[in-house]
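Shown below is the structure under consideration.
What you see is the complex with one protein chain gone and the rest in place.
Up next, subunit A:
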Amino acid sequence: MSEKKIRPEDDGRDFASAAWSIPSYLLSGMILYGGAGWLLSRWTGVVAFTPIGLILGVALAVYLVYRKYGR
């Protein structure tokens, strides 16, 4: 798919790194932006900020994973 040269010994390392980092990224995104949304909800009283933050967090984490490992 990409022009990037992958040495065979790096292939396994990259794949395993990706497999073990992805859950960690998704969790981080949800905690970080979900948490920020939750704080916003508390301060402003608008309940919708919590789910918006959670979804934004997941979306950002998926985007990060895609850019780092997906191509």
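Criterion: contacts are C-beta pairs under 8 Å (C-beta built on N, C-alpha and C of every residue); 3 or more make two chains touch, one makes a residue touch a chain; residues count from 1.
We take it that contacts and distances are computed from a predicted model.
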Q | Record-based protein name (UniProt) of the chain missing from this complex, from "DNA 3'-5' helicase", "Phosphate transport system permease protein PstA", "ABC transporter substrate-binding protein" or "ATP synthase subunit a" | A | "ATP synthase subunit a"
(Q) Suppose we count only contacts with the excluded chain; which residues of subunit A make the list? (A) 9, 12-13, 16-17, 20-21, 23-25, 27-29, 31-32, 57, 60-61, 63-64, 67-68
